[in-house]
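If you scroll down you'll find the structure; I have some questions about it.
A single protein chain has been omitted; all remaining protein chains appear in their positions.
Letters A, B and C mark the chains as written, and numbering starts fresh at 1 in each.
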Amino acid sequence: MNQEQALHLLQYGTTPVSNLLFDYYACIGLNEKEMMMLLHIYRFIEDHHPFPTPGELSERMAITDDECSSLLRTLINNGFLDMHKNEDDNQVMYETFSLEPLFRRIVEAFYRPAEDLRTEAEGEGELY
Amino acid sequence: MNQEQALHLLQYGTTPVSNLLFDYYACIGLNEKEMMMLLHIYRFIEDHHPFPTPGELSERMAITDDECSSLLRTLINNGFLDMHKNEDDNQVMYETFSLEPLFRRIVEAFYRPAEDLRTEAEGEGELY
Amino acid sequence: MNQEQALHLLQYGTTPVSNLLFDYYACIGLNEKEMMMLLHIYRFIEDHHPFPTPGELSERMAITDDECSSLLRTLINNGFLDMHKNEDDNQVMYETFSLEPLFRRIVEAFYRPAEDLRTEAEGEGELY
Partner (left out) sequence: MNQEQALHLLQYGTTPVSNLLFDYYACIGLNEKEMMMLLHIYRFIEDHHPFPTPGELSERMAITDDECSSLLRTLINNGFLDMHKNEDDNQVMYETFSLEPLFRRIVEAFYRPAEDLRTEAEGEGELY
């Protein structure tokens, strides 16, 4: 076996996903496509590239750039994703995504009785 | 802060997802809903419960039991998921899922030139 | 490249270690050898083999069986590791390790002011 390839494979990396995300995303009103996009954004943030473009996201996904942009808007409007404006040392503005709203809702769901959650998810479901 | 709750949160666990899965699932013809279901199955296997029912899967997902069953069939028919029949010490039959076909295709994609992949994904796309 | 080997490598697995463990083990009075042994025990528990023998642990470590046994006793005596006696369906007794004391102390340390911790670690250090 080619050791360079094995080395490349070993160093390719792993993203640790909290089991809370797997267990509660549906409870808080996210579907699989939305959750998967948030996981991609999480990876970009972890890789210190906190503002991926729709194009960069769609390259790794099975959806088009346009669907990507539309999904991003939905996630922001529904309170799962934040966009922050920042300024660097040279007064250049730049933007970053933050998943804090997602984590906040996951934590809330984790500490709420199961019945409340079901009712809420059903309620949100009607809006789509 | 309630330390029992903090302890519960800390021990809730994390699922390590290979970045190869995130980067190559779309290349090999999976969409987000399918990939997410495979991640749920992966978690069940890791938790030593290697044959979750459609009901157990749909409980954690934003899809119905019926969609779950249909998605499982699609994943098996398209060669991403295997079902194995096994026999325990008391000759009782039991079944397990295996994600080896998925990992095999991910590894293949990892070692194939990028152009070939795009063509194949488009080709598979037409079948859906 | 041999794809069987790549597949083996990809499926070899990853253990997610909470950064709290890395940041607080020294604060609560553990040294590197002790922490590493607890990580090995954590992996055995995750692999559903919750009572590894000193021999099984030392096989993966740079210490002898005897050092392993002695280290296990130290960890239990100092309140980082528990041993539970259990009974299976056929009234056969079996034992399991539990890392709950470790996680409990990590959580305590996480919520305590930094000064208190330093004092305690120094205090414990004197006992060794």
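Please note the rule applied: a contact is a pair of C-beta atoms (placed from the backbone, for glycine too) under 8 Å apart; a residue touches a chain by one contact, two chains touch by 3 or more.
A quick note: this is a predicted structure, and the numbers were derived from the prediction, not measured.
Just so you know, the chain we are not showing touches A, B, C across the whole complex. If you put the hidden chain back, the residue from A:T14, A:N31 or A:T74 that touches it is A:T14. In the full complex, subunit A makes contact with the omitted chain through residues 1, 3, 6-7, 10-11, 13-16, 18, 20, 48, 100, 103-104, 106-108, 110-111. Mapped onto subunit C, the interface with the missing chain covers residues 5, 9, 12-20, 22-23, 25-26, 30-33, 35-37, 39-40, 43, 60-63, 110-111. Although one chain is not shown, part of subunit B still touches it, namely residues 1-2, 5-6, 9-10, 14, 16.
Following the convention adopted for this analysis, only the chains that are shown with their structure count from here on.
Subunit B and subunit C, compared by their mean Cα positions, are separated by 30 Å. Between subunit A and subunit C the centroid-to-centroid distance comes to 32 Å (mean Cα coordinates, whole Å). In whole angstrom, the spacing between the mean C-alpha positions of subunit A and subunit B is 19. Each of residues 5, 9, 14, 16 in subunit A touches at least two other chains.
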